[in-house]
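Here the complex is missing a single protein chain, while all its other protein chains stay put.
Labels run A and B following the written order; every chain starts at residue 1.
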Amino acid sequence: MLRLLWLVPAIPLASALALAILRLSQKSAAWLGTCSIAASSVISLLVSISFLNAPPASSAYTQVLWRWFDVNGLRPEIALYLDPLSLVMMVVVAFVSFLIHLYSTEFMSGDDGYGRFFAYLNLFVGSMLTLVLADNLLLLYLGWEGVGLCSYLLIGFWYRDPANGRAGRKAFIVTRAGDTAMVIGLFLLFHDLGTLNIQDLMHRAALQWPTGSTGALAAAFLLLGGAVGKSAQLPLQTWLPDAMAGPTPVSALIHAATMVTAGVYLIARTHTLYSLAPQAQFAVAVIGAATLLMAGFSALTQHDLKRVLAYSTISQIGYMFLALGVGAWPAAIFHFMTHAFFKALLFLGAGIVIESLGGEHDIFRMGGLRRELPMTFWTFLIAGCSLAGLPLITAGAFSKGWIVWGAYSAADGSAGLWVVALVGVFLTALYTFRMIFLVFFGQQNSQVTRKPGQAMVIPCLILAFFSIAGGYIRTPIASYLSTVLPWNPGTNRSPSFGEMFSEGAVALVFFLGLCLAYMLFLRRRDYSTALASSPAGSVLDRFWFSDWGMDWLYDRLFVRPVVWLAKAGKSDPIDGFYAGVGRLNEIAWRGLSLTQSGRLRWYAAAIAAGTIVLIGVVIFS
Amino acid sequence: MMNLMEIAFFAAGAVAVIATVLAITRLVAVHALLYLIVSLLAVAVVFYTMGAPLVAALEVIIYAGAIVVLFVFVVMMMNLGVQDREIERKWLAGRAWIGPVILSALLLVEVIYLIVRVPVSATVSSVLTPKQIGLALYGPYLLGVELASMLLLGALVGACHLGRTRSEARQ
Partner (left out) sequence: MTAIPMADGLVLGGILFALGLAGLLLRRNLLLILVSIEIMLNGAGVAFVAAGSRWGQADGQVMFLFILAAAAAEVSVGLALLLTHYHRRQTLDADSVNEMRG
């Protein structure tokens, strides 16, 4: 059964090709697109069951398909590698993708790019699965670039509006900066260690590079650059809010559940390298902590429903980075899993709300929708509670609490990071419930024009179930992942006092946030509007609304100089040199032809002057 | 105390220079030619003081006596006279002097510099008789004589032809 592993990424890729080439009706495209992902999910489940029942030696299974190329010592293979980490990622990715495909069949109906949409989406899933199952970094990079391409294609899906194209370009260019760093990291790794096969790399690195050596540091920082770009962390997070220009299923799948977690996966995969470069690992933690705070503040001020969720995604991935940075590797992966469930659900719900109101995105123009869209309301509420971390019930609470505890107790944790994580919990609760109260409670400001059909509601229900139930498998997941990822903070012993205290603090902070949101956005809305329009408040509001001014900064720092350079080069100054030679000759010609004036006395004077010059030459030589 | 030849040289040289200056600045063509004759006669004296009596004589006979006479004939034919004075005055206005003065001054400075910078030993003091000149002419420089005669023939033919076309057109 394990031998079917190659089908998991292959089926979506094949169906993407078919969807791209064949001209299918909407119904056929929907069936083909969704069934291929369904098949991929089923096969991934079968493979997982087989893997769990009879784990192969060293709990890793490699399936080599063929040798890619062989050039001067670089011999990457198209090979898939299955171990607990990639198994968890594969199952989550396939399953959530299937649900979102199901949702899209109804969401995108009527759009004349229907077949194109499913082709791109399938291509994305195929690339993401390739990324997750890759045996060597080059194949991983292939999947990495594939998901980046699909992200660009799908953000700018409605290409007739130039703003969407700009958003797609912005995403592509910003992640490109990170990708370039990653490629240089790959070069460095191959140059120093001689291979790109991940397991071989980790072994050789441990042997060859002492802890803190420049080779390990350089490689770790460069790979971190790539991860930061793809996962929209500081300083490359500016593309994700604008990526909300794409259709909502795209935002749900790519920019919430899967692609943005590729960076987390990369760091977790190469964790040995980061253990060898403690400064890089500390940088990961700092980036995570800073990002989760920044994005949290920004999410508090947004008006667009999807942008709130986008900043929320950035913030939650900041949590994952924080966990990676302190060495709590399984916590990061577990949070990825729960986040995939509840964030996808939040986006799907947001999509239903937006479509029902006929395209309204502004939460201040929504309200009171819990009566008209009950199913959506309840699933959205469950997902929101999971995101904020309602204790004991929701999956998000388990995973987030684990990270908060790990920020203090793990190998590189500290009290400062613990406090930051707690503040993040407060912010998360605040903005989540702000969003929920503004959209679903209060008086209704917009009319509901469409109600969602079954294909949109059923995925929401399924994801809501997992947003609750997913938390209970924390202990098995932890012990399962500990075979590959170190750090298992003793889950079969009773929790220590510190851990109980931490969990209690998380719960307290959650309720604080909930109450504050209730006060400001449900009971006395005028308080929040007064706060926002006070002098200090409005400055902060604008500052956080514009993502702490980072767009403005990047515009001044990078965009304008490059555009200026491009405009300056438009007249082709290098070629101008060669054209200038010709023009010089022309000027000389024009000048010299003036001497042929035909005037006798002019010629006489010229002769006299020439004579003087020649005699002068004789004198002075 | 300079001897007679040197005094004569300097005096004749001064006359030549002054006469030339006057010749090139006159407004009436005939006046310029008359001053030219004076200049040429002074140059003949200079030649004599340098020990070249034959050349001095030839200067007077051919240069002043034939070439300048040719000029005078042409002036007569074209009836250049006092009536052209105004035109010449206009042509010799202030701005016309700048270029020529500068260029010829530069040339003069360069030439004098070239002459003066190399000290030369004293000149041989001798007077060359026409006999010596004749022996040189029909000795080593015979070819030159023949060529000069062909040159003169060519000039003759050319002038004749040019003149005939003109006189035919007049008829």
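The rule is simple: a residue touches a chain if its C-beta (ideal position, glycine included) is under 8 Å from a C-beta of that chain, and two chains touch if they have at least 3 such contacts.
Keep in mind that this is a model prediction, so the values were computed, not measured.
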**OP:** In the full complex, which bits of subunit B touch the chain not displayed? Write them out.
**Re:** 3, 5-6, 9, 13, 16-17, 20-21, 23-25, 29, 32-33, 36, 39-40, 43, 46-47, 49-52, 54-55, 58-59, 62-63, 66-68, 70-71, 74-75, 77-78, 80, 84, 88, 91-92, 96-97, 99-101, 103-105, 107-108, 111-112, 115-116, 120, 122-126, 128, 132-133, 135-137, 141, 144, 148, 151-152, 154-156, 158-159, 162-163, 165-166, 169-170
Original post:
Hey, which subunit A residues sit against the chain that's not shown?
Top reply: 593, 595-601, 604-605, 608
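We take it that only the chains that are shown with their structure count from here on.
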Original post:
Quick one: subunit A and subunit B, Cα centre-to-centre, how many Å?
Top reply: 100
**OP:** Note which residues of subunit B are touching subunit A in the complex, please.
**Re:** 99, 103-104, 106-107, 110-111, 113-114
Original post:
Which of the residues in subunit A end up touching subunit B in this complex?
Top reply: 605, 608-609, 611-612, 615-616, 618-619
